[in-house]
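One chain of protein is taken out of this complex; the other chains stay put.
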Amino acid sequence: MEFLGLSEAVSRHVQDGDQVALEGFTHLIPFAAGHEIIRQGRRDLTLIRMTPDLLYDQMIGMGMARKLIFSWGGNPGVGSLHRLRDAVERGWPQPLEIVEHSHAGMANAYAAGAAGMPCAFFRGYRGSDLSKVNSDIRFVPCPFTGEELTCIPAIRPDVTIIHAQKADREGNVLIEGIMGIQKEAVLAARLAIATVEEIVDDFGPRSSNAVILPGWTLSAVSLAPRGAHPSYAHGYYARDNAFYIAWDTVSRERESFLAWMKEHVLHKVPQDRETVR
Amino acid sequence: MEFLGLSEAVSRHVQDGDQVALEGFTHLIPFAAGHEIIRQGRRDLTLIRMTPDLLYDQMIGMGMARKLIFSWGGNPGVGSLHRLRDAVERGWPQPLEIVEHSHAGMANAYAAGAAGMPCAFFRGYRGSDLSKVNSDIRFVPCPFTGEELTCIPAIRPDVTIIHAQKADREGNVLIEGIMGIQKEAVLAARLAIATVEEIVDDFGPRSSNAVILPGWTLSAVSLAPRGAHPSYAHGYYARDNAFYIAWDTVSRERESFLAWMKEHVLHKVPQDRETVR
Amino acid sequence: MTYTSAEMMTVAAARALSDRDICFAGIGLPSAACNLARLTHAPHIRLIYESGTLETRPDVLPLSIGDGELCETALTTVSIPEIFQYWLQGGRITIGFLSGAQVDRFGNLNTTAIGDYQNPKVRLPGSGRATEIATSCGQIFLIMRHSPRSFVEQLDFLTTLGHGQTGRERKDLGIETRGPTLLVTDLCTMRPDPETNEMAVASLHPGITREQVREKTGWEVRFGDTVDETPPPVSSELEVLRALHARTAQAHGVGVGSE
Partner (left out) sequence: MTYTSAEMMTVAAARALSDRDICFAGIGLPSAACNLARLTHAPHIRLIYESGTLETRPDVLPLSIGDGELCETALTTVSIPEIFQYWLQGGRITIGFLSGAQVDRFGNLNTTAIGDYQNPKVRLPGSGRATEIATSCGQIFLIMRHSPRSFVEQLDFLTTLGHGQTGRERKDLGIETRGPTLLVTDLCTMRPDPETNEMAVASLHPGITREQVREKTGWEVRFGDTVDETPPPVSSELEVLRALHARTAQAHGVGVGSE
């Protein structure tokens, strides 16, 4: 683990063609890191995420993704992801290959990756057409009961990026509140970056069972205050619901989308500090 | 969930012939509940536990067990379990059938039971003779890589008993410190009893990710202060290491063992309150 | 006291919940129904969201499945793998709420695509939690607005199993849970026929005619042997529900949509 500025963390660890997972289940979505990837113009990425929402809508609309592995692609509580739809329905700005799972499938596949397993076994997709359009969904019999169990490949991203509340001086990262799939996504990846709201000398008094990723499970830790906005960081700031609603209009047309991205992402200074300690 | 005195909880929920798991990994071992099972003279039990230690040594020595499913049977840091050895080596007080796993195997089997799976898949037992003496250990190929993966049946106890620090008035149970396999053991079981150090009106301020078993996952909650002694309860009392060492002498001979059990268990009043609220 | 069709739907769904239920609640109408039940006749109902919040008691409705409010008012919050492995697949959830862009006569759902999957006319969000909720929860309540475009003879894509294309597919697949036992629409409530599992009209909302239901249903809709009038919302229910929505609008600065 090293403490790096966000731009350096991304340029060092995210390459064209990588399988990239930016996780965060509604809470702690790493927007700042995703925007830095956009600014650095990475291409041909395979984007992995249970709930591709605004961040992946932006990355897909900017033409960075060749492929999407996901389980639910919408604007939570609002409606469609117009850029995702435009890519899938009309191939703009480029065609997008999709590999589609259920939440249970993605959760089990990440957990299998974290556990060093080649695949995940669970009970899923029964009676669904999903197994007809996703050849990664197989069924194998339980050797004891004969029941047909579902088996899908483990998810092993080249790099996982998460956002969390705090890091300490050793680069250990503390996650509080809705922790989603972040721990598994980090442990399943070859490389991992955590952006954090703040870096503290010590986590101080805490539950003996606090959710902490040791620094040695991460490649880099970067300071990125409000790095999850417009999603939220439990204990720091609330979800910007108005932004999620406004995005429906911003993203509906290609022109308004591109104008917004130019002003709010491309021309923006990376949200990082050159020196973080 | 109902609040019951310990003796009633045991008489109501533990039957002769049951598969019983009393879990707690060094920490929070439910001794008080186990002693009540001994006083009530249950028979033909299949005892399940990763680390059968003094408590199972006592239950086996008192002739309550027909079968033992386990992964490490010793007196931690001290040596042998003499009653377990006497049963296996000389069939006293009765023969004991053993089904033997590794810790990884038991952990995965409990987790599979909690997840409603018929079996667990992992990487285990490679190159070990254990698979030659335990027919529950099978190997199946990964449908994607062809790698031989290990598969064992899920553990699904008739009843699981755990000890924890606190219950609130709804019977939700809070576990802190080394949580071991207790959550999985409870969720894998048909019935579950939790004994607790104290019953509080409210858990009060706590981590948003505290380890809590909702009351509706339990059949009964019983108050049993010091119910984990001679093991320990994080935040309440320390491990009685001297007792673990003394047990080596007490348990070495059948007579001294029986005398000790008579005095300290059989003739003792159950460590419970008739009314718990 | 007058009421909207959304209020009728929410109340009808809430009434179907019992104090003993453990619900996997989605956002939108299902959340409103679950929390209305909790605030009226079912104070002990347990609400679980896929974001990991166990026994949450939100004071306002969530806009997203992972709102901070859900975590802050929960008994505890667990990881996503744990929710799907130990709690959903573990068989602990009695009721799951679902809806979709399309439903057929057997309560099967499409939330994936309109048109051909490879070249969709409309790409929908996908399965999310639905596919495994449908098979792991004790029973499924469906909530959808009636329209010929969404109540269809043939789904473009079967994302989530109801009673299957034969009405008997659950048994054939060895699935032991009951599947869709209730479908609440803006016009009526529907229940599976005991024989065929085809969803049949069980009650018509006040003022709604069989003809209106036929017009809005894309298949030849069947009616139960006895079709009652759905009891309209009573003022106590409406007051609680409207107060909940008012708190929600104030908290979010916006109304609450649905997935």
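Just so it is clear, A, B and C label the chains in written order, and each chain counts residues from 1 on its own.
Basically, a contact is a pair of C-beta atoms (placed from the backbone, for glycine too) under 8 Å apart; a residue touches a chain by one contact, two chains touch by 3 or more.
Here the structure is a predicted model, which means the values were calculated and not measured.
Engineer: Indicate each shown chain that the hidden chain touches within the full complex.
Structural biologist: Computed over the complete complex, the missing chain touches A, B.
Engineer: Touch as defined at the start, partner being the missing chain; which of B:E36, B:D158 or B:E184 qualifies?
Structural biologist: Residue touching the absent chain, from the options given: B:E184.
Engineer: Based on the whole complex, identify which of B:F3, B:F25 or B:W247 touches the chain you can't see.
Structural biologist: Here the residue in touch with the unshown chain is B:F25.
Engineer: Out of A:I69, A:L96 or A:M117, point to the residue that touches the absent chain in the complete complex.
Structural biologist: Answering carefully, the residue with contact to the hidden chain is A:M117.
Engineer: Please identify which residue in B:H103, B:R226 or B:R252 touches the non-displayed chain.
Structural biologist: B:H103
Engineer: Against the chain that's been left off, what residues of chain B make contact? List them.
Structural biologist: 25-27, 50-51, 70-74, 76-81, 84-85, 88-89, 100-104, 107-108, 110-111, 122-130, 133, 147-148, 177-181, 183-184, 232, 234, 238-239, 241-242, 244-245
Engineer: Could I get the residues of chain A that touch the absent chain, sorted low to high?
Structural biologist: Chain A touches the missing chain through residues 111, 114-117, 172, 183-184, 187, 208-212, 214, 216-217.
Basically, only the chains that are shown with their structure count from here on.
Engineer: How big is the gap, in whole Å, between where the Cα atoms of chain A centre and where those of chain C centre?
Structural biologist: Taking the mean C-alpha position of each chain, the two centres sit 28 Å apart.
Engineer: Going through chain B residue by residue, note those that touch at least 2 other chains and give them in order.
Structural biologist: In chain B, 115-117, 208-211 touch at least two other chains.
Engineer: Quick check on chain C: which residues sit in contact with 2+ other chains?
Structural biologist: Touching at least two other chains: 71, 77, 85, 89, 136.
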